[in-house]
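Please read the structure below before turning to the comments.
Here's a slice of the assembly, chains where they normally sit.
As written, the chains take the letters A and B, and residue 1 is the first residue of each chain.
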């Protein structure tokens, strides 16, 4: 690939956990040049000062955080902009940047929901930029590589959705489960809640603690059901319970669904293999082989397994991923690579 | 209570995690006198030497572990015997001890399943003492206090089953859910797997790890379904996935079930309150109030909450408990208290 030029990139809102992982990957990405990192709180400080783990890493000792203004971002020369901002804030940047001719990969929820009414229902406020929604692509690289490659605004999926959607899409497309029977429990590490000064996230509160939250209607349901409905070609409503467990990173989703059309483990295996045989970051562990987050953290892999239980005629699908990588920054880099026309896995292994 | 005499007790197989918690409770139980602790591996060593946390605790510096022979146990003068032994081994002790006129509280699975064929199906071998099964009581103190009080052989329930059965019994009795729709994910701390020299349980393997196991047919299903079937007056089959998470103690169960007969949060609340209003260790947190294992570990409480989701017409029931206390030793002490005719919560708060 020596004849491919590097692409200049910016990370806006780079001081949180997803931002830091984006930076980590971009600093060693052979075809990306990190030219701009923004953070209102850290403006003027060196990247390696804010993140001491990047000390002695090339560029991190040179690059300084700047204020997150549209002009400064454009002025940095960046061609692709990653937005690692809270929902609602991201939309304020995406529009002007796209209108300036730049490409945007948004890690927030702002452009994930194509129907602004569903957005309003789940996020409690009107969508800030509904006219732009038709131009945004929900960026699952395994499912929509071409759309991503041609897009100027990618809405990169959330961590819970990725862990639930990827296992189910091939199954729903092949009509192997009853799409009204999907019930999910997802366990997540605390980094998923962000780097917030919230006493509920203190070590002394999270350690030796297992706690569900946001029942019964977590915001991520909206994008999960949107994507499952597309795959099923039907309106899909699921049950979803997120649980906070004491790990720093990692998500494990346990998904129940009733078998349909006589489907057993073999049909599931075939459907998953057909869809993901060429997907570099989807690992199919096989039936009755529960996955372990330990094997995927610090990587961009998602591991998927399944079990058919004849006693109940149900399947349990299980998936694990690093919530900050495959569930956020790594997935965004996959989209970046597709948009640049380079190998999807560049910089990720 | 000064006119009630202490009861002499023994703990057989006292060197594991449940045994240690039993000992901890019994050492400060005002109406129990610990006269005998057995462990083949620790025979001859003082209790406080094997468990340094009991140093300077009265009796623990005096009592020595002895070999687990029937004669020595009987000779100790103990009137009630707690068996904290692996399944299969416990039955070898229970019979002779009961036949000698002693009362036995068995923390293993050996006498939990009333149908020996189901035992054989789930445990992979013939039941070692099927004739005694009709005389054993599945010892849920909140559900069968009278039967426990009169029993000579109590099969104390397992940790997963307790967390699932207690929330569901009142709901099934009132016919508020479809009993074919029950699907459970339970997260457990590593002490639930016992104090075994198994590399899969090392800190370096469990830390930063979330992993399901024993899918799709965990042994505990047999006792869970037995008790749910009694409550429903129907054969109940459920789905159950246990997940190991990095906490030392604590279980959280997330239970989905479809609403029936138009049941909503109010009917659930009423059913639970009617059953547990006088139960000292069941705390009903109310609807949409997810529990946290942090609030129950090191106690005998089980915290229960629930949420009705009108989008799917399903309930999610949530429960948390300390797997070693309410899920094992504390529950056994409740039975002990009932068998002694003293207040159920003696020694537990």
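Keep this in mind: a residue touches a chain if its C-beta (ideal position, glycine included) is under 8 Å from a C-beta of that chain, and two chains touch if they have at least 3 such contacts.
Please read all numbers here as calculations on a predicted model, not as lab measurements.
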Assuming 2 chains are placed, give the number of copies in the entire complex as this structure defines it.
4
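Heads up, the rule we're going with is that only the chains that are shown with their structure count from here on.
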Quick one: subunit A and subunit B, Cα centre-to-centre, how many Å?
40
Enumerate the contact residues on subunit A facing subunit B in the complex.
183, 185, 187, 205, 207-213, 215-217, 237-239, 241, 243, 245-252, 254, 256, 288, 290-294, 297, 307-309, 311-312, 314, 316, 318, 320
